[in-house]
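First the structure, which I've put down as structure tokens, then a few questions once you've had a look.
Note that one protein chain is taken out, while the other chains of the complex remain in position.
Entry: chain A
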């Protein structure tokens, strides 16, 4: 099975994240780039499927040069090779543009299964997997906490408000995962060393047959008009429980008319 995992580099959520004042896009230089957390679960699931069914795992990342760190991390976990979609023309793409670029690349490199995280920690739109299914015209198997492949049949449990749906389809398909699905492995020392020699193919807009009129900031379907740091939350009142902590909390709730 030819599995492609989409991995995004995002700013570390532990550092302060900012937008750039010039073009109002994410300031990727201001914070350390890390693998989007859920994408580690996506890589893990791809590796498990490969271990069970054979095949190959390819990492696909769209992002600037420095995203190569993220790619190495996914390769160190055990993925076989990577495609790095990198081109200044892609900077500032919105969800429609990003999904176009990734879909074109996926068509070019081929796949039986595409695995994504269900949401990134920076933009958090949660739409990419659905958009890829739409663009690639393959089944959408998203928000999975369980994936089973049997020949060309694939089934997932899709997490819902009330529990989960069992969903069935056949390959090729797009899957997105939630964090309940597995526990991602840590790269071993051997894995880290091996990753350095694994092939990473760099593709630009033209190589991947991406329509330049559909990507980049100027071609986006939406724009940020302005932004500002949120006013800091006023410091709260913190009391130590001296046997009356519950009663004091009740006083606070009463003062706010909750009781």
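Keep in mind that, in the parts below, a contact is a pair of C-beta atoms (placed from the backbone, for glycine too) under 8 Å apart; a residue touches a chain by one contact, two chains touch by 3 or more; residues count from 1.
The rule is short, and it goes like this: contacts and distances are computed from a predicted model.
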item	value
"Branched-chain amino acid ABC transporter permease", "GTP-binding protein", "Electron transfer flavoprotein subunit alpha" or "Succinate dehydrogenase" - which is the UniProt name of the missing chain	"Electron transfer flavoprotein subunit alpha"
Residue among A:9, A:61 or A:99 touching the omitted chain	A:99
Of A:66, A:107 or A:180, the one touching the omitted chain in the full complex	A:180
Residue among A:101, A:114 or A:141 touching the omitted chain	A:141
Contact set of chain A toward the excluded chain (per top definition)	13-14, 16-19, 37-38, 94-96, 99, 118-119, 121-131, 133-135, 137-143, 145, 157-170, 173, 178-180, 220-230, 233-234, 236-241, 243-250, 252-254, 256, 258-259
